[in-house]
Structure formats: structure tokens, C-alpha cells
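Heads up, one of the protein chains got dropped from this complex, but the rest are sitting where they should.
Entry: chain A
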Amino acid sequence: MTAARVGIGGPVGSGKTALIEAILPRLAESGIDTAVITNDLVTDEDAERLRRGGRLPPDRVRAVQAGACPHTVIREDPTLNMAAADRLEADFPGLDLILIESGGDNLASTFSPDLVDFWMFVIDVAGGDDIPRKKGPGILQANLLVINKADLAPHVGVDFPRMLAEATAVRGGGTVLPTVCRKGTGIAGVVEHLRREVLFK
């Protein structure tokens, strides 16, 4: 195994797939050879969306079904994802990075260190500015917290600077990056963070 394995978790609709769609072109521009594994709860919806998006060849996007348990397949029993990642590395020698997207879950979801080298947790402002204060393991333990849909803050009554400050505080200063994945805002910072902390290139 040579490719770095990076998990992307977070609640349903927070923007996990949108984040992947946004970072893939920048990773490609940087010469980082990437593949993706999605963990859809019921269908191959996310995998199909990424394949249709054309940002990666379709066979570099693999779907793993989660057996009704999105957290089990990334934490208690990550073997299906490990097998999928092993298969990707066998099929594409020289891969630099495998992104593993969790199915939408709750604030308690975390990635097994047996599965990933690094993981980020994606929340969004529309979910409420009290999410960081709830201190779920996803918020606290992720290597990187991404707060997406920052542009929606004024429309959903969220004081975004305060939300950002509270998120940073509950994480003990751990990195928190704001994004608007649909518009590409903040994406360069996420990619730069991955290159510096995970890929070392």
C-alpha cells in the first residue's frame, strides 16, 4: 500500500460529495493521482454522481454499500472499504491518494485508523450554528473540520464568525476551514492542507 487514504465524513447533505467534486480538479492540476470510494447507504448515487461528473475516469470511482450501517463500514468493520482500496491500488499502481467518502451519518461518526491515514469531517452552516457546541466525536476528533455552505449563513440566521470561532475552540485549536464547495471558495485551502499534512508534496 502506497496511496494515502483520506476519509471524508459528515452528516447527510453537508457537502461531502460536493467537496470531492471541487477538490478533484485541483488535485489533478497538482499531479496527484487520485481515486475515490463512496459509501452510499442505499444506492450508488454518490458514486454515479462522481462518475457522471467526469472529473475522474469512471473506473476510478468505486461504490461500497454499507449494509444499513454507514458508521460500521468505516469504523467497526472497515474491511469492505479496505478491500476496495486494496483493489484500487492493484488496478492503478502508483496511486497517490484514495478518498473514502462515508455515507451521511451523525456527529458521532469517526473513521477507523485501520482504514485511513487522515480524515476530515464536513458540516454545513444550514445544519445550525450549534453543531460545534454539541462536540460530537466527528467534530472533535477529525484531523480537519470543514464548514461548508458558508455563504448561506445570513439566510439561515447563523453568525458565521462566531460558529467558526466556537468550532476552533472546541477542537482545541485544530484546523477548521470554511468552504463554499459549489462556488469553489476555500477549496484551495483544503487541497493545500491535504498536500502539506498527508501527501507531503
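The rule is simple: a contact is a pair of C-beta atoms (placed from the backbone, for glycine too) under 8 Å apart; a residue touches a chain by one contact, two chains touch by 3 or more; residues count from 1.
FYI, contacts and distances are computed from a predicted model.
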item	value
Among "Sugar ABC transporter permease", "Urease accessory protein", "Electron transfer flavoprotein subunit beta" or "Probable Ni/Fe-hydrogenase B-type cytochrome subunit", the UniProt name of the subunit that does not appear here	"Urease accessory protein"
Candidate in contact with the missing chain, chosen from A:Val6, A:Leu24, A:Val73 or A:Val176	A:Val73
Sole contact to the chain not displayed, among A:Ser30, A:Gln65 or A:Asn106	A:Gln65
Chain not shown, touching residues in chain A	41-43, 64-69, 72-73, 76-80, 82-83, 86-87, 114
